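First the structure, which I've put down as structure tokens, then a few questions once you've had a look.
Here the complex is missing one protein chain, while the rest keep their positions.
Up next, subunit A:
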Amino acid sequence: MDERILIVEDDAETAAAVRAVVEGMGCSVDHCDTLDAGIAAATSTPYKVIVLDRMLPGGDGVEAMARIRAGGSTALILILSALGRAANRVEGLEKGADDYLPKPFEPDELRARVRALLRRGTMQVLDNDLLVFGDLEIRLKARTVHVKRTHVAVSPKEFELITYFARNAGQVVTRMQLLENVWNLHFDPGTNVVDVHVGRLRRKLEEAGSLAIQTARGEGYVFAPLPGSPG
């Protein structure tokens, strides 16, 4: 994965941590520590992803997104900010951010989010309808899930859940990502409410013979259906 990623972050330690994460993913990294330098870099170089802080020397990253877009950048923007309340996240997303991760963050979660952005739109879709992961099939139009040709009865929400997992197959997906993308909720309820839903879906899949959903160390889940997975 040789993608160029721009980090606009004034805190040196955070910038170093972000750099470590994305370099670990095989991406090349540029770093700016002021907003103006960030905008100049974003509009002069084709980046795939921009990790943008708020409350930077020179202004608010969220307010600068319009200028970055106006400058011709098509990069996906991940806001990484200490302003982490629901209202801040919604504001950031509504003003054009592609994702919003509040500080403090776990490097794993940052990795998951950047990967999700890098892989956005690259999901393999066969016949515009069928997603196949080994024994597991997801039919988008019929909204049905099959394991080894056997129909797995999932609720509408569980279908959205497995579709989101499928779009991010192989990557760590955090609880907050699930809340934001499946339930469109931008606050942390602080309970295991997401785990209960994922647990139910996982049980249904396991009963049908698929161990597609694994718990990821620390932060979330990985959807990793392997061809010929046991069961």
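As a working rule, contacts are C-beta pairs under 8 Å (C-beta built on N, C-alpha and C of every residue); 3 or more make two chains touch, one makes a residue touch a chain; residues count from 1.
Note that contacts and distances are computed from a predicted model.
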Protein that the absent chain corresponds to, by UniProt name, given "Pyruvate dehydrogenase (Acetyl-transferring)", "histidine kinase", "ABC transporter permease" or "Fe-S oxidoreductase": "histidine kinase"
Selected from A:69, A:139 or A:200 as touching the chain missing from the view: A:200
Given A:70, A:87 or A:142, the one touching the chain that is not displayed: A:87
Residue ranges of subunit A at the interface with the undisplayed chain: 11, 13-14, 17, 55, 82-87, 90, 102-108, 157, 183-193, 196-197, 200, 218
